[in-house]
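Yeah, one chain of the complex is gone here, protein chain that is, but the others are all in their spots.
Coming up: subunit A.
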Amino acid sequence: MSMAIPVRKFDAVIVGAGGAGLRAALQLSEAGLKTAVLSKVFPTRSHTVAAQGGVSASLGNSEPDHWHWHMYDTVKGSDWLGDQDAIEFMCREAPNVVVELEHFGMPFDRNADGTIYQRPFGGHMSNFGEKPVRRACAAADRTGHAMLHALYQRNVRANTQFFVEWMALDLVRDAEGNVQGVVAMEMETSEIYVFQAKATLFATGGAGRIYASSTNAFINTGDGLGMAARAGIPLEDMEFWQFHPTGVAGAGVLITEGVRGEGGILRNAQGERFMERYAPNAKDLASRDVVSRAMVTEINEGRGCGPNKDHVLLDITHLDPEVIMSKLPGIREISIKFAGVDPIKAPIPVVPTCHYQMGGIPTNYKGEVVVDGNTVKGFYAAGEVACASVHGANRLGTNSLLDLLVFGKSSGNSMIDFIKTAPKDLPELHKADVERSVARVERLNNQKNGSNVHEARDAMQRTMQAHCGVFRFKDMLAKGVEKILEVEKMVQTTEIADKSKTFNTARIEALELENLIEVAKATMISANARTESRGAHVRDDAADTPENPNGRDDQNWLKHTLWHRDGNRLDYKAVNMKPLTVETIALKTRSY
């Protein structure tokens, strides 16, 4: 049947048009390569648009800063699970890519001397952890929006070819495992095409929608992870999910850490600034995992706010209203619209909310996908879908936008190099993967007496929320694995009543769920196996020792998890402790 599937040929195919995809596309388009960028949504609707607080770079515009301090903070933030070569690469590149972004037209806020405005952020310190430093380059509290639009605009200038509202369905690999492109569906017509290319980049973003409560957009359904897993690529460190301390209670909408950067304070029901007890030095600007756990502890111990004592308060009433209006206008808007409070007058009710996936498709710092120590020819990943790994067990705020810029660019460059040395003509298309992909869609179209997409998704999201949250429990995780495997059975028999070929969003949602469930399985199974506490993964049964008072077990668990879809098999690989040029940042107990 795949004989009838039309094939479109390119030098490069990029799946996803958020920050990473657009940054990579720019490299390829400007190099004159024939590049297709596929996106489920118009590029400026990608979830990068929702990032608020800033993008980190040691520009030192307000006070001394150094990439090496940024690197230290990132390694420490990662709870030493990040690969130090990739982290050094990212932190050294940061000033370059941020300045480039400014040259692209990014409307950064400015200091009095005309340089880019920088604000303090969680875990950003000067002089190897000494005191908070202004490193987050910001455009008010709309940094992601400003960045995504600037990158899209630059791509308009570069004549990048976009395929808007196309959903990639599956990866195509040849008999040797080399990647040949993707199968994709045009959403408006439901037509299926193969996009064949010499190099394929996944920049599909995260999968926060595996949880019931998430700051993530509806489109964040882990499509790249699902495609990779089905194609036999393992997923790395999927147990590590960041719960952002300040989601609007009830709504889940994000309130940037930049609010605390500008002086905001978290308070419990007694009005106490409780972070002073948990992080005496950094206080409200401790790393996100630390702050989220402190908040949940306050709530669990009865010091939560509101009639149900189920949230805490983010207070900026002491700030100058002028600062709020100029530096945090978007937050004020969100707070009024989603929490019903004007933060100039009253504190914002907040609760830790699923926000970011630290794990993903295993890559090196060049954006090349690496499996069993070898690169997968023709396959690249960048941004939240990838695991380089720079975020390790916990990402620092503003390092996500930086990740998009640095690894979007580096993967674009790697693809250019690869394409230049590849044979001029594309090889014969390997049909088996195409046929499998088409069969998957046909299964869905023809399913009878199947399960309901909404019910299956709901069951998955509730299971993840209850069994794999901020604090994790041995028994709950084991139960969670059983439950998620039950949900998987539902997902395998989903049925849609809507058979229309025109912009069938019911079909799209069913296909998205097939990706989400792969991420949910990877997360639950990896979390169940890791019996220590590290970064965002904290378990009740992790043993505290004098050397490791936080339950971290470097002897047994200083290693990356790799989940394989086939048989839900787990294996592990060593953390790269060796930076590119500087000395290893040695293991230490993590405190803020």
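Operating definition for what follows: a contact is a pair of C-beta atoms (placed from the backbone, for glycine too) under 8 Å apart; a residue touches a chain by one contact, two chains touch by 3 or more; residues count from 1.
Quick note on the criterion: contacts and distances are computed from a predicted model.
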Practice prompt. Quick one: find the hidden chain's UniProt protein name among "proton-translocating NAD(P)(+) transhydrogenase", "Alpha-D-ribose 1-methylphosphonate 5-phosphate C-P lyase", "Succinate dehydrogenase iron-sulfur subunit" or "ABC transporter permease".
Written response: "Succinate dehydrogenase iron-sulfur subunit"
Fill in: Option from A:A31, A:V99, A:L429 or A:M577 whose C-beta touches the chain left out
A:V99
Practice prompt. Taking the full complex into account, find the residue in A:N127, A:S500 or A:T589 that is in contact with the omitted chain.
Written response: A:S500
Worksheet item: Tell me, which residues in subunit A touch the chain that this view leaves out?
Response: 41-42, 44-47, 49-50, 59, 99, 102-105, 107-116, 139, 142, 145-146, 149, 153-154, 156-157, 188, 217-219, 250-251, 253-254, 330, 333-334, 337-338, 453-454, 496-498, 500-506, 509
